[in-house]
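What you see is the complex with one protein chain gone and the rest in place.
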Amino acid sequence: MLQFLLRRAVLALSVCLTVLVVAFALTRLSGDLAVSIAGPNATSEDVATIRKNYGLDRPLPVQFVDWAANAASGDLGRSYLYRAPVSGLIRERLPITLGLGLSGLTIALLTAIPLGILSAMREGTLLDRAIGLVALLGQAMPSFWLGLILVIWFGLKLQWLPISGVDTWQGYIMPGTVLAFSAIPALMRLTRAGMIEALSSDYIRTARAKGLSTASIVLKHALRNAAMPVVSVAAVQLGFMLGGSIVIETVFALHGVGYLAWESISKNDFPVVQAVVLLLAMIYIGLTLLADTMNAVLDPRLRAG
Amino acid sequence: MIEVRDVYRHFGGRTGLFSADRVVRAVDGISFSLAKGGVLGIVGESGCGKSTLGRLILGLLPTTSGDIRVEGQSLADLDRRERARLIQPIFQDPYSSLNPRQRIRDIVGLPLAAQGAMPAAKQRAEVMDMLARVGLSAEMAERYPAQLSGGQRQRVAIARALVLRPRIVVCDEPTSALDVSVQAQILNLLADLRRELGLTYIFISHNLAVVEHVATEVAVMYLGRFVEQAASDDLFREPRHPYTRALLASVLTAEPGIAIPDVGLGDIYPDPANIPSGCRFHPRCPIAADRCRIESPIRPPKNGRIAECLFASDPVRIQS
Amino acid sequence: MNARTVSAGLGVSIVGFLLLVALTAGWIAPHDPFEQDLMKRMIPPAWMDGGSVEHLLGTDQLGRDYLSRLIYGARISLLIGTLTVVTSGLIGTALGVVGGYFGGRTDDIVMFVITCRLAIPLILVALTVVALIGSSLTVVVLTLGLLLWERFAVVARTTTMQVRNLDYVAAARAAGASTPHILLREILPNIMTHLVVVATLEMALAILLEAALSFLGLGVPPPLPSWGLMIAEGKDYMFFSPWVIVVPGVALFVLVFGINLLGDGLRDFLGVSQRR
Partner (left out) sequence: MKPVLEIENLRVGFADGTAAVRGVSLKVARGETHCLVGESGCGKSVTALSTMNLLARGARRSADVMRFHDYDLTSLSDRDMARLRGDKIAMIFQEPMTSLNPAYTIGSQMAEVLERHRRVSRAKGLERAADLLGRVGITAPGMRLAQYPHQLSGGLRQRVMIAMALMCEPELLIADEPTTALDVTVQAQILRLLQELQRELGLALLLITHDLGIVARMAQRVSVMYAGQVVESGSAEALFRAPTHPYTRGLLACVPIPGKTPRDQPLGSIPGVVPRIGPGFVGCAFRDRCAHAEPACGGTVPRRTVAADHDAVCTMVPA
């Protein structure tokens, strides 16, 4: 068990390092960062000044090591746009994004798992098909567009929910639902497939031969085994939701990390972009580690090997 | 024809950053030779390494150490085409041994095609000839495996193995996945083809009754070694290893009125990653003595027989 | 005719119809999709008050015919979807098959690359790349193609690992077949059904992502009639004229829904488990 987690930790660390390189290389894609920062109207002197001020005249490896070392110690640089430390900017906005992601995941799981179980138990029936069709419809819905439609309908027409901001918990409902929509189909299909597999397994036949009740067979014996892939994918989906918050926060005008990232990209504020890429990658890695641990708890076979 | 010298195959043991050292000694020092036209039956229970040995002989797995020679040539020196001309396999499960996306003619023709430089018409003729020999009609050539029964599929696998006229065929549990009525058909076919084509078989099976029927020589494998090896008649008439005896006793023949034997092996399960000291069979052995835990029973073969038991020359004790 | 065939048939019809529309856009579009007429701004669709038959779906804020833009938009979505899937499919399949077949260190490397790719936030990186290099159709296709291969890789890898251990692969090796033969003839055909299903999923995803990028202003550059861009341009008018975002949104939805139905149908038809 310990060994298993240690191996994962080493893997996680090397993935972090790679993402660090990617995040750094990404902003150097355009060739000359100084030109991008200075904007189209800058003179060549302006560019030279910027290059010097930001240390962009040094060799690339030196710049990278410098940046990475600072990042490792928690200093993610200063925003060109806000003229403030990036770490502070992110800390301010992270709660909104996390709240959004968690509300999305909660809505998604609460919808997907019961529907998946129901669908598996009624495999091949009209109900199963109907649930599958709903999932398919959800999958086809462009999230930003769904957001806009919800804003028009519930925000403007019915005036049930606030159209922007998260001053109250109601503010999370619409954006959370939109985020959940993108995750529900995958989670539901996975629950269904896992349950169908589990329900047709030999050990479920044994459980039935033992005369156990349907509730015990489905919820105790089958669900536990079907849950593992769902846990893994739920972690991955939460990571994706946080990444997808860039679109949703723009639609609902929420000032979270996603909105910050979008703003920085459009204003060439690269220290912030780099920092957000790094942050999301680390959150993703942390989540997969968490999922692995949870699965090791669920499955005794993983604990041994 | 084939000579196997001190072959070892160990798995795992890659000392990664955190992975523990767990070496599985699947094949742990095996030597034998087999003359042309012979059938060596290798018997053993699951996990004893018999299938690994088969794969080593086929060249599908590299050996950890040791040498396998066919007609005097070391397998390690042969390229894949030369090897294919000498040795071919027949596997257990005819449902997974045929590519479901290929027609029977392409499956049987693959060994010929891999040799290269054979005109299409000649290849086709060879394939059709082989299909006829294994008792499949010509129209089968255009079918896909899914359209065939288990017995027919195994005939296709046999045709593929023999189309290059190899010297040696490694049959790895060729009838275990089949119903008894079909099993008999396939065993009879293999026997006929051996006579017609002068083949040499290495016949791996867990079924002692089947091995007794087909083999000229039998090796009993336990935890990676041949613990007993002898001419078939000798081995069945006078087994010299307690494990062989237990295996023989476990064969349930369709003769009513006989009780189910007490094989007396206990409930310890052999683990190839943790091979006992001394005699590797001693934890399960009904006649084990203290010295069996320390002393290695490995002795050079006597009169062509191997019996890796300290009491091998004590027939009274073995039979008890 | 059961429900499955009906839904698969619906998928085929939707995708087929939109493909036809995309291919014949030059003939069937009633107007030039780029022609502006500031005198005819924001005309509502024909069935609404103030609509006219001349502009069946109305006009946008620059007076361009909405129906014609919608028709040309199908081209962009399908083009981007197809090209992205071809690019990412080649990358992912190659990686996955190689990792799955050779195993060991090779597979460790492949797994590492997949994990790294998954750790990189997709939309954020795509936006940054487009922002830095400049937006064009080629850039969007290449960016998405280079980012969306991981599901191909994962599926190709796991299915290859399953197939690799089957006896027909061992038999082919024993028959003297070369490694390329084994990869291309024995393994690839047997994992293809899984990959085809992934391809439909990824195509749908690529189309949605392009729309999202364009919506955020960092996808296909104006004045190209991308459906995502049309929604972005209509966003400021949506409170008074909701149809400006409803129309392209529905088009997007229908196309993606059709592709998903098609994928589902293929999944049933080819007998691929839903596990992946």
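Should a chain be cited, it is by its letter among A, B and C, assigned in written order, with residues numbered from 1 in that chain.
The rule we apply is simple: a residue touches a chain if its C-beta (ideal position, glycine included) is under 8 Å from a C-beta of that chain, and two chains touch if they have at least 3 such contacts.
This one's a predicted model, so the numbers in the text were calculated from it and none came from an experiment.
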_Where the missing chain makes contact, among the chains that are shown_ = A, B
*Touching the absent chain in the whole complex: find that residue among B:40, B:187 or B:288.*
B:187
*Name every residue on chain B in touch with the hidden partner chain.*
45-46, 149, 151, 179-185, 187-188, 191-192, 206-210, 212-213, 236, 246-263, 265, 267, 269
_chain A residues touching the omitted chain (full complex)_ = 201-203, 205-213, 216, 221, 224-225, 298-301, 304
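In the analysis below, only the chains that are shown with their structure count from here on.
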*What is the distance, in whole Å, between the centres of chain B and chain C, each centre taken as the mean of its C-alpha atoms?*
51
*Return the residues of chain B touching two or more other chains; collapse runs of consecutive numbers into ranges.*
none
_Per-residue overlap in chain A, given as positions that touch at least 2 other chains_ = none
*asked:* If we count contacts the way the header does, which residues on chain C are in touch with chain B in the complex?
replied: 166-168, 170-178, 181, 185-186, 189-190
_Please output the residues of chain A touching chain C within their complex, sorted ascending._
11, 14-16, 18-19, 22, 26-27, 29-30, 36, 126, 129, 132-133, 136-137, 139-145, 148-149, 152, 156, 189-190, 192-194, 196-197, 229, 236, 239-240, 242-244, 246-247, 250, 261-262, 265-266, 268, 273, 276-277, 280-281, 284-285, 288
*Which bits of chain B are touching chain C when the two form their complex?*
55, 58-60, 80-81, 83-85, 87-89, 91-93, 96-102, 107, 110-111, 114-115, 157, 160, 164
